[in-house]
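One structure, as structure tokens, below. Some questions next.
Only one protein chain is missing from this complex, and each of the others stays in its spot.
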Amino acid sequence: MTDTTIKVDMLARVEGEGAFKVVVREGKIVGTEFRIFEPPRFFEAFLRGRDHSEAPDITARICGICPVAYQMSSVQAMEMALGVEVSQPIKNLRRLLYCGEWIESHILHAAMLHAPDFLGYASAIDMANDGHADAVKLALDYKKIGNSIVTLVGGREIHPINVKVGGWWKAPKKRDMMKLREDLLRALDMADAFVDFTAALPFPDKERDYTMVCIEEPNGRYPMYEGTRLISNRGMDIPATAFNDHFDEHHVKQSNALQGRMKAGGAYLTGPLPRYNLAYDKLSERAKAAAERSGLGREVKNPYRSIVVRAVESLFAVEEAIRLIEDYEEFDPAAMEITPRAGTGMGASEAPRGMLFHQYTLEEDGSIAKAQIVPPTAQNQPSIEEDLAELIADELDRPHDEIQWLCEQTIRNYDPCISCATHFLDLTIDRG
Amino acid sequence: MHAPDPHTDPMLPVIARITRRTRELSDVVTFEMEVEGWPGFEPGQFNMLAVFGVGEIPISISGPVSDSSKIIHTIRDVGPVSRALAALEPGAVLGLRGPYGAPWPVKAARGRDVVVVAGGLGLAPVRPILYELMENRDAYGKITLLYGARSPSEILFREELGAWRSRLDMGVEVTVDRAPEDWHGHVGVVTALLRAADFAPANTTAFVCGPEIMIRFAANGLTDLGVAATDIHLSMERNMQCGIGLCGHCQLGPYFLCKDGPVFDWATMKPLMRIKEL
Amino acid sequence: MTGRPRLAVWKFSSCDGCQLSLLDCEDEVLAVAGAIEIAYFPEATRREDDGGHYDISFVEGSVTTPHEAEAIKDIRARSTTVITLGACATSGGIQALKNGASTKDFIDAVYAHPEFIDTLDTATPISDHVKVDFELRGCPISKTHLIELIAATLAGRAPQTPAHATCIECKMAGHVCVMVAEGKPCLGPVTHAGCGALCPGYARGCYGCFGPKETPNTAALSARLAENGADRRQIRRLYSTYNTNAPAFREEAKAHD
């Protein structure tokens, strides 16, 4: 198999539609292409002229998997543009909502979409039917608890309705929060068990030296909700407002998504690995212990181990949620007063699959003049293509379907969210 | 007659078991059921039949009053519940509440001429009348059955109609809206048959059942011939959820069709049926 | 349908939220997988479309590209029952905001190389292209509705997804009307029930994500919104969101241009 094309026209178990192609000539990979054919949906265009208050609900519709991320980045951007500083209780409740999405989305991806790759199944349902029913049920119960955070705080799992520029529509009842706390306390053991489940999966022994980028929070907490600075493992440390000075989006032919690159050149990685590597110290003791138990170490460069990192982050999110609930007191009014004005503001937060950047310019009446949304999967696209080239290079003598499987598994390391990226996936290995 | 027991829950069905099922037409079946402690019924009454997991609907009883060992229903498959009912096989169980509703005042017509006008599936709810008339033939005057179907292939109870028709003591006329070449009977609306029928209007009781539009034409035709509006009885249909006057759906003006009807006289219905969308 | 019905889940232009709802039914998803054969569902399984016939096709998303316009015809031809999931598939979704606007301007606003983009000028509901047997409303659909739809389909009964106003659910839930008690604009009176009146339960007006209800009197509602202080632009925006291309909402938005 010296000249071939490995190609998948419809990548499965990802959110949205994408394809990929790996072109092999004389036994060497000469090209990789990660294509997003999810149709373009033009959010940035139709946000123009809408009211600032509409952004959290409208941008949530970019992605049904991580709507909370869209809401969190957009409200922060709007609040900056409008010169509003929201209170700590408002921020805490947002972080809690985010914990819910992290748990829900991470477990969905890790257990339902990615784990079948490691174990050789077409789907989690096949996994459940073939002796892994307990693991799948555990994951479902666990995921449900994540969803119940989003449901209580946000109103519903998908496209929550309670998030508002300036704060919230309504602060949940302490009584309901305390009920949720009971569920979360139960989830702690599930969370540990889930880390152990992922740690026991067989991992390809491969590493890459990525440029890793994530947000940094002003309060010294593990990166999630409030990205005031952007940092990297190569020493970058910039205010988040300088995003556009350091990062660029390119339009390439094969994709309906723009691709993000560093202006200084090169692909970069965003998501669980960067967060873990750059903010390990900020994890809770129990999360660190779980990481250690699973042999992750202080530094993770094997992208296939991102599934374990997701499990560790989820454990962290459970603990964080418990902490936030215990500190919670009902507050009224639920939102800050907003006075429309002209301005520009940005918001950067960590969606489960990576950094999500929003920037808006507002007119005097508070309507949107310009919107820029840079989703994580768009940023990760170049990195995905590089992974396909580098991580597959020494596997080319394996049978075609094994290579294809490995390619898919590699892409799924990213928990790529294609619906988001279109503003993503299909494998072709072209060997001539 | 079924006396409601205030101590029991009228919404709670009893289990009925299907003993026999006959296909009448491509979309119509008749089945017989048994139910323990069935109190019997009067012509024109209906049951609420429940297919577990699908739903519950009102269906008239189409069998003879005199045989209380079995309950007979004729059902047209028009939607989910009627479809599920029509698909039930002998041995199957269903939920039954009833019988409910005001009956056809058949016995009150003793000594008088009787005209029965039925359209389409409307023949099923009047069949108990016909059984009563024939079982007590001597008690009644002239008897006429006028039946209209859409086409010859949609004629319900074809064999029975034939048997009745061959009797010398009643007039039976059948008409169809649309006819193929080989149909030698009447073509046209059922009301057109009224004029030729033999009855003494002033001493006639009429029973009409079918689509609302047919009811209207038949009742008007009968009054034109001199039958008193109070002597024309018809059966009305509305959405029914409970069948016992608690759910409110079947109201028509001041009436709950389920408990005040479904059988009413024309004097009562005429002013109401004139009002659009009442 | 003898044996387990074969189900396919198809995606058109959308956010994936509606099909995700199926995976979000944590308590029921394994039962669903037991009761029906999930034959094609790329978001959840690697199994490929075998080109065969499906008893039920769930379709998410709206038609926005020439390729999609072709694909839906093939899906229809290979499905006994086509059920659309959510606002995109049922009315066009949020991306229908581009209908009426210049697509070129839109492409120019988002992409550096507009020539790479292949898209139609409109985002249209599935029912504009093929016969649809049942439409599930919502942006996103309600999980309860989805399970109800599957349970009802398996039981052979009509699913209980009434087309009446969100207000009925609002009152049944015991919420206090935000329009009457607070003067907040609410689309509940013209919006199809199904969410359980979530928004009023969180002290905000309904923003219409389930689309127009049966016989929606949008003009009368707009008149009231105006009396309560909403300007024309606000009213237009209210109707122009996730069901912007649903006729009743589209016309009412247009009346406030």
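All chains are identified by letter, namely A, B and C, in their written order; residue positions are counted from 1 within each chain.
The working rule: a contact is a pair of C-beta atoms (placed from the backbone, for glycine too) under 8 Å apart; a residue touches a chain by one contact, two chains touch by 3 or more.
The rule is short, and it goes like this: contacts and distances are computed from a predicted model.
Student: When one chain of this assembly is omitted, its UniProt record names it as which of these: "Molybdopterin synthase sulfur carrier subunit", "Sulfurtransferase complex subunit TusC", "4Fe-4S ferredoxin" or "ABC transporter permease"?
Tutor: Per the UniProt record, that chain is "4Fe-4S ferredoxin".
Student: Out of all the chains shown, which come into contact with the hidden one?
Tutor: Touched by the chain not displayed, across the whole complex: B, C.
Student: Which one touches the absent chain: C:Leu7, C:Ile56, C:Ile150 or C:Cys199?
Tutor: Touching the chain that is not displayed is residue C:Ile150.
Student: In the full complex, which of C:Cys186, C:Cys209 or C:Ile235 touches the chain missing from this view?
Tutor: Among C:Cys186, C:Cys209 or C:Ile235, only C:Cys186 touches the chain that is not shown.
Student: Specify the residue from the set B:Ala87, B:Ala179, B:Ala192 or B:Cys247 that touches the hidden chain.
Tutor: Residue touching the chain left out of view: B:Cys247.
Student: Considering the entire assembly, which residues of chain C contact the chain that has been omitted?
Tutor: 28, 31-32, 34-35, 147, 150-152, 154-155, 157, 160, 162-165, 167-168, 171-177, 179-182, 186, 188-190, 203, 214-215, 217, 219-221, 223-224
Student: Please identify, in ascending order, the residues of chain B that touch the omitted chain?
Tutor: Given the touch definition above, chain B has residues 4, 6, 8-15, 17, 50, 52-56, 78-79, 82, 91-93, 95, 237-239, 241-242, 244-249, 251, 253-254, 256, 259, 275-278 touching the missing chain.
Here is the rule we go by: only the chains that are shown with their structure count from here on.
Student: Draw the chains as dots and join the ones that touch; what shape do you get: line, ring, star, complete or other?
Tutor: Topology of touching chains reads as a line.
Student: So what's the Cα centroid distance for chain B and chain C, whole Å?
Tutor: 43
Student: Rounded to the nearest whole Å, what is the centre-to-centre distance of chain A and chain C, using the mean of the C-alpha atoms as each centre?
Tutor: Roughly 25 Å separates the two chain centres.
Student: Where in chain C do residues touch two or more of the other chains?
Tutor: none
Student: What parts of chain A, by residue number, touch at least two of the other chains?
Tutor: Chain A, residues with two or more chain partners: not present.
Student: What does chain A use to touch chain C in their complex?
Tutor: Contacts found on chain A: 10-17, 38-46, 48, 50-51, 54, 57-58, 61-65, 67, 104, 108, 112-113, 116, 122-126, 128, 136-137, 140-141, 143-144, 147, 155-159, 161-162, 164, 169-170, 249-253, 256, 258, 334, 408, 419, 423.
Student: Quick check on the complex: what are the chain C residues that touch chain A?
Tutor: It is residues 11-21, 23-24, 26-27, 29-30, 33, 38, 41-49, 64-65, 68, 93-95, 97-98, 101, 105-107, 109-113, 116-117, 119, 139-140, 143, 195, 198-199, 201-204, 207, 209, 234, 237, 241-242 of chain C that touch chain A.
Student: Would you mind writing out the residues of chain B in touch with chain C in their complex?
Tutor: Result: residues 53-55, 79-81, 83-84 of chain B touch chain C.
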